[in-house]
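Here the structure comes first, spelled out in structure tokens, and everything after it is commentary.
A single protein chain has been omitted from the complex, and every remaining protein chain is retained in its original position.
Chain IDs A, B and C follow the sequence of writing; residue 1 opens each chain.
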Amino acid sequence: MNFLYDPIPFIINWLNSLMLSWGWPVDVVQVVMFVLGALLICVGAMLFTTLLIWAERKIGGRFQDRLGPNRVGPWGIFQTIADMLKIFTKEYITPAGVDKIPFNLAPVLAVAAVLSIWAVIPFSETFSGVNINIALLYIIAIGGLGEMAIILAGFGSNNKYALLGAFRAVAQLISYEVPMVIVLLIPVMFTGSMGLNDIVQAQKIPFIVLAPVACLIFFISSIAENGRAPFDLIEADSELVAGFNIEYSGLKFGMFFVADFLHAFTSAIIFTTIFLGGWQGPGVATHPILGGFYLLAKTLIVYFAMLAIRFTLPRFRIDQMMALNWKILTPLSLVTLLVTAVVDKSIPRELMAVRIGALLVANILIWLVADRLFTVYSRRHTRLVVSGPRPLARPDLKSSKEERASL
Amino acid sequence: MTPMQILFLITGVVILFSAVMAVSARKMIHSALWFVLALLGVAVVFAMLEASFFAVVQVLIYVGAIAILIIFGVMLTRRALEDNGKHINRATITTTVIVIFVFAGLIYSLRLWVPLLATTTPLSSDHLDVGSLGLAFTDPRQFSLPFEITSVLLLAALIGAIYIAYERKDEKK
Amino acid sequence: MLHEWLYLGIFLTVALAIPAAALIIAGILAPKKPNPIKNSTYECGMETVGVSWVQFKVQYYIYGLVFLVFDVEAVLLYPWAVAYNKVPLYGVLEAVLFVLILASGLIYVWRKGALEWV
Partner (left out) sequence: MIPLWWYLILSAAIFCIGLFGAITRKNSIGILISIELMLNAANINLLAFWRYLYAQQGDLRGQVFVIIIFVVAASEAAVGLAMIISAYRRKQTVIANEIDSMKG
């Protein structure tokens, strides 16, 4: 029963032969199959997002000791659908003086920039998007289109806050792209290809074991690229009146919202694919369908970790955020790249255990040295943020506070 | 007309139109946005030439970095753009004549060249391997010197630009 | 190769078309009752003064500049990374030299104080 082991290529072949039997030319069948596949993946991703929004609100509620959505349907599961219906029938408010084309193009481009990443993701050994030989660079380049969408939104809105928010957002996104791009060189070095399916196939041992520091840097910078807490200066509501999307209403705002959630999940999938082995797992060689489930399970775990970070950590200040990127992550990623390249080259590929051990030791050494340097640096450059006596809520505790301050 | 040729013509028209808009738009920010569209069109042309690495690098470097830098520059100097003067020089007509002569000269000089009508067959996968470029960059008999020189050039650009653009707070006083 | 680009092109078109279609449908469904107050620029209830221009910090440009240089550097290293398994040791050392030259630029910028946000 081939169908149960590997259903999707089975269906694709069946559809292909069906259309060929109708006498359509081969090229047309190919294009029709491409359009169908693209529609399926895009619509599937969008529908999955509605489920994710519910899950995120529910989990966020539990983290913060609330209930989360609980009225519409069992456990509030239809809350997102109700929200969607509402937002679909909301009025578009187009403020006076907007630049029409950029203003309307921005939400479309924001969603499209995230959706197009799904074109290259391998879902299982036999069912993947296109295994193009530059997929990794493609993912990063598409991120540039997302930045363009933010600029269009900020500039098109004819609003000072929107423009300021957009430039802050773009400054953050481009900054965190630097360590991300540098660190992604390491999986490419191990694999010898930029195709995502090749990268997954090379991960008999997941790359998180071979390059833990690179993995951590990539994780941090992909959270920052999402603009999620603790890096959510893009949508710091109380400071920037919600940032670049302030003038949007109705579904146009909803599109930015969808792009935000979809981006978070997409970066979890990319993280899983590059560092956690993607669809690799026991039994995929005989049952490729299992690969899809492994991918989903790993992705959900990564996504949960991102949510846990989002709902528990306080927000960075912008100078702290920039310092974290330029003074810690970028030098660290450069050092990691150099050390990994030299260590991996000096040990022959045949000695697998020695190679893994050496890479692990090198990574731990990098981490220890970086941690030590950081401690020394921050001790030497402590900035006094507050001066003078602070008002106290309970003056009777004053003595103990003073003791602590003098330490 | 094959579908490929139709696609090329559409892309060409989009590139030329947005290039014209980029050099003639009155507001500088519009000019920059049209420039981005022209760059995306050039990326499509690169993809048609089966240079996929360069198509992606075009989007990554030009759209993702250079265009964003230009937009930052436009924003930093935006007050000067709101002036009511003309946005182009007086010499428009003269320049148009010169440019048309240059274009005609280019076409004329190409006229008799033999490989002009060359067509080609699709490349095999080992011709398209990005790794061969990497090997060429590290081979001292090929391009290892240009590779190192690009890093020196980038370093010079970084230091020079920071030196020019950056002023400390205390230097201003 | 062109085959794969065809798929990418179709995918990009579909990805642009889906949100655009949703926006158009919602535009038909939604009510339209504009009025001048509703359509005014939102600035926390204050009257809008002047064009939407504010003095930007030159810091944005500095970050953009450093980003540009390191982005180009990383992109140049990608072909090398693909060929990593085939290059001999001195090829790796060449790339190390390449990175070190640029890292010295980062050190210069840091010492100059241009990486501070304030």
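Throughout what follows, contacts are C-beta pairs under 8 Å (C-beta built on N, C-alpha and C of every residue); 3 or more make two chains touch, one makes a residue touch a chain.
Note that this is a predicted model, so its numbers are computed, not measured.
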Where the missing chain makes contact, among the chains that are shown: B, C
Absent-chain interface as seen on chain C, which is shown: 58, 61, 65, 68-69, 72, 75-76
Chain B residues that touch the omitted chain in the full complex: 2, 4-5, 8, 12, 15-16, 19-20, 22-24, 28, 31-32, 35, 38-39, 42, 45-46, 48-51, 54, 57-58, 61-62, 65-66, 69-70, 72-74, 76-77, 79-81, 85-89, 91-92, 95-96, 98-100, 102-103, 106-107, 110, 115-121, 123, 127, 132-133, 136-137, 142-143, 146, 150, 153-154, 156-158, 160-162, 164-165, 167
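Please note the rule applied: only the chains that are shown with their structure count from here on.
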Inter-centroid spacing, chain B versus chain A (mean Cα positions, whole Å): 29
Sequence positions of chain C contacting 2 or more other chains: 5, 53, 56, 60, 64, 66-67, 71, 75, 78, 81-84, 86, 95, 118
Sites on chain B at which at least two other chains make contact: 52-53, 57, 60, 64-65, 68, 72, 75, 128-131
Interfacial residue positions of chain B with respect to chain A in the complex: 29, 33, 36, 52-53, 56-57, 59-60, 63-65, 67-68, 71-72, 75, 128-131
Chain A residues touching chain C - in the complex, by the definition given at the top: 30-31, 34-35, 37-39, 41-43, 46, 87-97, 104, 107-109, 111-112, 115-116, 118-119, 129-132, 136-138, 157-164, 167, 171, 174-175, 177-178, 181-182, 185-186, 188-189, 192-194, 241, 246-247, 250-252, 255, 258, 318-319, 322-323, 326-327, 330-331, 334, 337-338, 341-342, 345-346, 349
Chain B - residues contacting chain C, complex: 47-48, 50, 52-53, 55, 57, 60-61, 64-66, 68-69, 72-73, 75-76, 78-79, 82, 122-123, 125, 128-135, 137-140, 144, 147-148, 150-152, 154-155, 157-159, 161-162, 165-169
